[in-house]
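Removed: one protein chain of the complex. Kept in place: all other protein chains.
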Amino acid sequence: MKRNIKKLIFRWEFALALILLLEIIVFGRLNPRFLKPRVLFGSINDFVSICIISLFVTFVLITGGMDIQAGSIVGLTSISIGVLWNDFGVNIWVACILGLLIGALSGAFSGFLIAFTDVQPMVVTLGGSFLYSGLAMVVSNLSEVEAYKGISGFPQAFLAITKGRINGIIPFQFLMFVALSFLAYFLLHRTKYGRKIFLCGVNRKAAEYCGIHTRKVVMSTYMLSGMSAALAGIILTSYLGTAKTDLGKELTMPIITAVVLGGTSNLGGKGTILGTALASLVIGILRFGLSMSGVNTQYLDIPVGALLIVSVAIRSVSSNDRLVSFIKHRFKRSYQKT
Amino acid sequence: MNVANNGKQSKLKRTLNKLLHARELTSIIFLVLMFAVVGIINSNFLSVSNLTLSLNSSVVYTIVAIGIALVIITGEIDVSVGATLGMAASISATMVRDGSPTWLAFSAAILVGALIGLINGIGVSILKVPSIIMTLGVNSIVRGLIYVYTDGKWVENLPFDFKTISQSKLPGTGITLIYFSVIVIAIIVHLFLNRTQRGKYFAAVGDNEGGATLLGIPVNATRLSAYVICGVFSAIGGVLYASRVGFVTPISGNGYEMKVIAACVLGGVSMAGGVGTVIGASIGSLIMASISRVLVFIGLSSDYDNTITGCLLIIIVVFDAVMQRRNAVTARHERLRARTGNVNLGGIK
Partner (left out) sequence: MVISNPAHSEKPTVSARSIHKSFGSNEVLKGIDIDLYPGEVLALVGGNGAGKSTLMKILMGIYQADSGRLFVDGVETKINKPSIALANGIYLVPQEPMLFPNMSVEENIIIGFNENKAELRNRLKDTIQTLGWELDLKRKALTLSIAEQQLVEILRGLMRKSKLLIFDEPTSSLTFNEVEALFTMINLLRQQGLSIIYITHRLNEVFQIADRVVIMSDGLITLNAPVEEVNHEILVRGLLPTNIEYQENKICSIDINRECKPIFEVNQLTGYGFSNISFKVYLGEILGIAGIVGAGRTELVTSIFGKDDIINGKVILDGEDITGLSTHEVMSKGLSYVPEDRFLNGMFRISSVAENTTASSVDSLGHIALNKKREKEITNYFIDTFRTRVTGCEQEMGSLSGGNQQKVVIGRSITTKPKLLILDEPTRGIDAAARADVYAIINKLRQDGMAILIISSDMEEIVELSDRVLTMYSGQIVAEFNREDVNHDSLMAAAFGIVGGKV
């Protein structure tokens, strides 16, 4: 029992939960309005896309991959839905399903190239990020509406999916995030598919010798992350009421930050959904709380960047035996002196 | 006589062979093809003035790509170059606007670039933070600091002298002095990497870190210096950017990191480290910078810029990877086949 508690405390997720709690306490002190449930829960509207996408980009990183194209897929999905609905007269819900399909296809295309040609994932998804944001421009050119304005005027029912709140407090987005976290958790930690993802990430060659179709597994993770990006695109379009090509432009870096801060190794094989979910909340709440405390929104990148570097540096230093023993040695020596 | 002749021939052959197998070749062929095809569609494209314009407009990409290529060759990555560029541009522009001499502004920008590079380098090589994470974090911080420094305002009304830095031409040609200087820098860095002992350490570290350590190669110092040089070159890029564009906004340089990484990849620099040259990175930059001009000349909207870049990147890289793998498999098979000898089977059973 005691050992279990010790194990829990030394888990990274526990540290993240503490940080989250600390943030809420500190920001609550600075601005009591922050602690109003409606405000606190409502904050997720600002960063739900980061939360959702990072859940599934975690899958990609665990296979040892990298995904910097998700942001572009958000924009591509958004504008596709807009153009389909506005210019081609497609029912909005059908357009959403087609949007999901576009996201899945985009992810699968990059995933296919990564899995079957062994080009570095970073390079392929870099190409993907250009390609899909470019395609978003192409799609927007099909519309009569000028690109910079974006497409708006969507039906009420579509806009309503992101406006509702349970008891007037908890927004639908929050529920979506919780539901998707459970889904991702189940997929990654409780299914045979999830186990294969881990095995591929730890040692892909050995996984192949075990008869696992590593290529299919690797490819599928990119497809999943593409779909999650599409879903984020739908939610953002509904929330903002406008379909635009550049909706996901600034998402790439926060997504990777959330996944890595959550404890996922960029070398693959390690990571948890709980960690990613908590880390995305930590980042989101940090930004929200700071801006509520009167910090200029343009400055918010600074603490997020610092948080990322410091947390990973601590993790990396503490796993580096030589450095640790050096510090211990130093400590011992100074201790002996006194 | 005959022997000597043979020796000469084989040397020529070897040089030719080397040239044919250089990874930059794909990029050069592609560049020439692109220019040729566009030239056929619209002959104006091949006019001297347009060609020099293409070269001149690639100058910022080129200098930053040279810097980041060094980091990539050591097996790491730097996604903070865009922010560094923006910071250097803001600082130099603000200083010259407020009356500082150009050299001082230039030095200040370079100093800041070196500092950012140093921080990246310390994080990656000493604290052992994975490079994508370290530079991602630094990118966020520097982006934020640009807002703090400029208070979110544009830096405009730059003095004429400062703007002419990027305009003055090499006598008798249409090529700007700065493009010429950047090419000279590229050649110097290339010679450094390929001809000097210390320069070869960069590729060695990226190729096999463990092996490099065992040979006493200063792995950490090499990586650290790659980051510092990359920071400095990004800062130079920032000053050139400010001079060319004539004003600086807080989002100047946004997304440059992706473009210069793409330029390196197009120029045959492997993201796995150990493979690639700064000459290749320069060619890649030229391709990147030319794409939007090409679109204009063949009558397409520049909205297709990203689509084309993405397709190009993917096609070149995938083609390269597939060819390399095929070569590796063929080589392996040939070796194995050579090993399968004919054995005298007499005397068994």
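For clarity, chains are labelled A and B in written order, and residue numbers in each chain start from 1.
Convention: a contact is a pair of C-beta atoms (placed from the backbone, for glycine too) under 8 Å apart; a residue touches a chain by one contact, two chains touch by 3 or more.
The structure presented is a predicted model; accordingly, all values stated were derived computationally and were not measured.
S.K.: Determine which one of A:V119, A:M137, A:L199 or A:A229 touches the chain that has been left out.
M.R.: A:L199
S.K.: Have a look at B:E24, B:D78, B:D207 or B:D320 and name the one touching the chain we're not showing.
M.R.: B:D207
S.K.: If the hidden chain were put back, which residues of chain B would touch it?
M.R.: Residues touching the hidden chain, for chain B, are 14, 197, 200-201, 203-204, 207-208, 210-218, 274-275, 328, 331-333, 335-337, 339-349.
S.K.: Of the residues in chain A, which ones touch the absent chain?
M.R.: Against the missing chain, chain A presents residues 186, 190-196, 198-199, 202-203, 205-213, 269-270, 322.
Here is the rule we go by: only the chains that are shown with their structure count from here on.
S.K.: For the complex, which residues does chain B have touching chain A?
M.R.: Residues 77, 79, 123, 127-130, 132-134, 136-141, 143-145, 147-148, 152, 250, 258, 261-262, 265, 271-272, 301, 303-311, 313-314, 317-318, 321-322, 325 of chain B touch chain A in their complex.
S.K.: Along chain A, where are the residues that touch chain B in the complex?
M.R.: Listed in rising order, the residues are 66, 68, 113, 117-120, 122-124, 126-135, 137-138, 141, 147, 253, 256-257, 260, 266-267, 296, 298-302, 304-306, 308-309, 312-313, 316-317, 320.
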